[in-house]
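One protein chain is absent from this view; the other protein chains keep their places.
Going in written order, the chains are labelled A and B, and every chain counts its residues from 1.
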Amino acid sequence: MPPPPPILSIRGLQIHYRTDRGVIRAVDGASFDVPAGAVVGLVGESGCGKTTAARAITGVIPANASVVGGEVVYDGRDLAGLSHRKMAPLRWREIAFIPQSAMNSLDPVYRVGAQVLEVLVDRGGYDRKRADARAAELFQMVGLDVKRLRDYPHQFSGGMRQRAAIALALALEPRLIIADEPVTALDVVVQRQVLDLFKALQRRLGLSVILVTHDISVVAYVCDQVVVMYAGKIVESGPVEAVLTRPSHPYTMGLYNAFPDLQRSGGTLVPIDGSPPDLIDPPKSCRFQARCPFQQPRCDAPPDLEPVGDDHYAACWRADDAAELRRLAESPATWERSPA
Amino acid sequence: MAVTSEPRIAVRRPPRLRRMLDGLRRLIALPAHDPFALAGLVIYTVFVLVAILADVLATHDPLEILFLESGRLARSLPAGADHFLGTTNLGRDIYSQLVHGTRGALIVGLAAAIAVVTVGTVVGLVSGYLGGMVDTVLMRLADIALGIPFLPFVIVLAAFLEPSMWNVVLGIALLLWPNTGRVIRSQVLSLRERSFVEAAKVTGSGTLRILFVHIAPNILPLSLLYGSIAVGWAILTEAAINFLGFGASDAVSWGYMLQDAYASQALSRGHYFWFVPPGLCIVVVVVAGFLISRGYEEVFFPKLRE
Partner (left out) sequence: MSYFANRFLHMLFVLWAVATILFFMFRLMPGTPLAAFIDSTLTEDQQLALIVQFGLDRPLYEQYWKFLVNLVQGDLGRSFFFKKPVTEVVLSVFPNTILLTVTSLVIAYVFGIVVGAFLAWKRGTWIEGVGIPIVLTTRAAPEFWLGMVLLAIFSFNLHWFPSGGANATGSYWDSDWQRIFSADYAHHLALPALTLAVYLQGLPLLLMRSNMLEVMQEEFVTMARMKGLSEWTIVMRHAARNAMLPVVTAFALGIGFSVGGNVVVETVFSWPGLGRLLVNAVASSDYPLAQGAFLLITVVLVTMNFIADMLYAVLDPRVSHGSHE
């Protein structure tokens, strides 16, 4: 029996920002699928385009940004081409968003409960009584004291706010959740708690999730699939287990070394030297070439995403030597820059 | 082959000079980006020139009572070739009064701006950097200054002291520094913790030195900004004081012209050429100040980007 179709399918997505200095090609041809009921991690360093791509799915992008190419297919419809009005019925009812910092994403002058009710009544068609009940239910689901509905956003702690953000996102029983660095602003202990809650809810409700993060250990903890982005392009994607145990792109190998693991302690931190290329005039070569310890002359031509395993893709000319490169990548010496 | 290594002479430009040059460059570059600020600067320049060349540009002595050839008083003449804006009901040339009025306005504006900036900046620096008791006392003084109604205070000052434009400057210096002072203070508070101040302390720089050599250049743009706003206030206040009759009566200022016009029933006579131009001049000069200060505000504190 063929696998069920993915709930979201992104093909060749291109998003540009217009700035004073020029046009930033923030997302330059990204393609990946989100299987129904799966948690897909979108990981990369800041500026790689992951947040831009993820937010674009909701249809709310900054005024100076525009989707210049590609498609975002949800339920058979291309969201990228939809007008603001046509997109409206999907918002929050089908596709919801969990922001990085719930402090700024809640209106400070209204009580949290009022803001939950607003979504339920205005967007969900609930009447007041059912909305009250549902709001209480949502808070219980995320482990928040129902009395807290009467509080204002600033009265919540960081962890509580993220829980409230999750509750809000689930209000209208959406099918797809976009979570943008949902735990980055929290301290490590609280991160764990919120991620546990999130994982439990996701399993229970069968939600499909795109989880944007720069922290690969979060991906390891929560995600089923992972998509690694670098400089506006996807460099590797596949099941979490495969990508993390058998990374086939040098960047992924470096990422893994650069973060402490949630599940096992120890291991040396080895940051990747250098910084990403300028996206106004990106290099015509493989974009990681300048920082890659394994680069070769053939990397002057940009590689495509090629299969390296079961549902596992990587964009590297040396993907066949991945096992050897992985071994080298484990030692810090590989990543140290040679003196100029 | 003997290799002689040349001694490496490190040419270090003093950091504060560099910072000041940078600031100056930004100051000068502004008009290129902001047409409104440019317009403001042009207007200011024009008025300054008029003030300097007042004696040349005026056609008559502003206070001289003029007579026609027939020996009659040249009263309430309409605008014409001899008198560009006509004459007052006492036979004085309005245009010449207007030209000479620029002097008073600009001098007051400049003096008040300097006063407010100086007091506000010094208070802000001292209060922010020293903190503690000094800060508390200064901020209480600021609260008191803010609790005194501005115009009434200047009126009382003008009434008790010799009527002169310096009363306005004094009133502004005494009462309008708190806003500048508070903003500078909060800037200093944030700068105080920065590394270059720590470095200066470690190398043994005294408090005064740190304040005036390291911190001051960083807050100067803010001071200038508030100074440019103070100019407009000063001109408006001075006009008001003169209009109320508390100004020096021997100097011709725009406020004085307006008071003269009002008292001489120019309004009921529809003598628009008398009382409209002085007000317009005030408007133009003050607007120019606004445009310039808004322009600089965008440069130094860009808040709202496209």
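One rule holds for everything that comes next: contacts are C-beta pairs under 8 Å (C-beta built on N, C-alpha and C of every residue); 3 or more make two chains touch, one makes a residue touch a chain.
All values derive from a computational prediction rather than experimental measurement.
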Problem set entry | Partner chains on view for the chain not depicted | A, B
Seminar exercise, completed: Touching the hidden chain, out of A:S105, A:Q289 or A:T334, is A:S105
Exercise. Out of A:F32, A:W92, A:Y126 or A:Y313, which touches the unshown chain?
Worked result: A:W92
Problem set entry | Listed residues B:L63, B:A79 or B:L146, member touching the removed chain | B:L146
For this session: List the residues of chain B that touch the chain left out of this view.
Result: 36, 140, 143-144, 146-153, 155-156, 159-161, 232, 236, 239-240, 243-246, 255, 258, 261-262, 267-268, 270, 272, 275-276, 278-279, 282-287, 289-291, 303-304, 306
Exercise. Going by the touch rule given at the top, which residues of chain A touch the chain that is not shown?
Worked result: 58-60, 88-93, 96-97, 99, 101, 104-111, 118-119, 122-123, 151-152, 154-155, 157
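Convention: only the chains that are shown with their structure count from here on.
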Seminar exercise, completed: chain A to chain B, mean C-alpha position gap in Å, rounds to 53
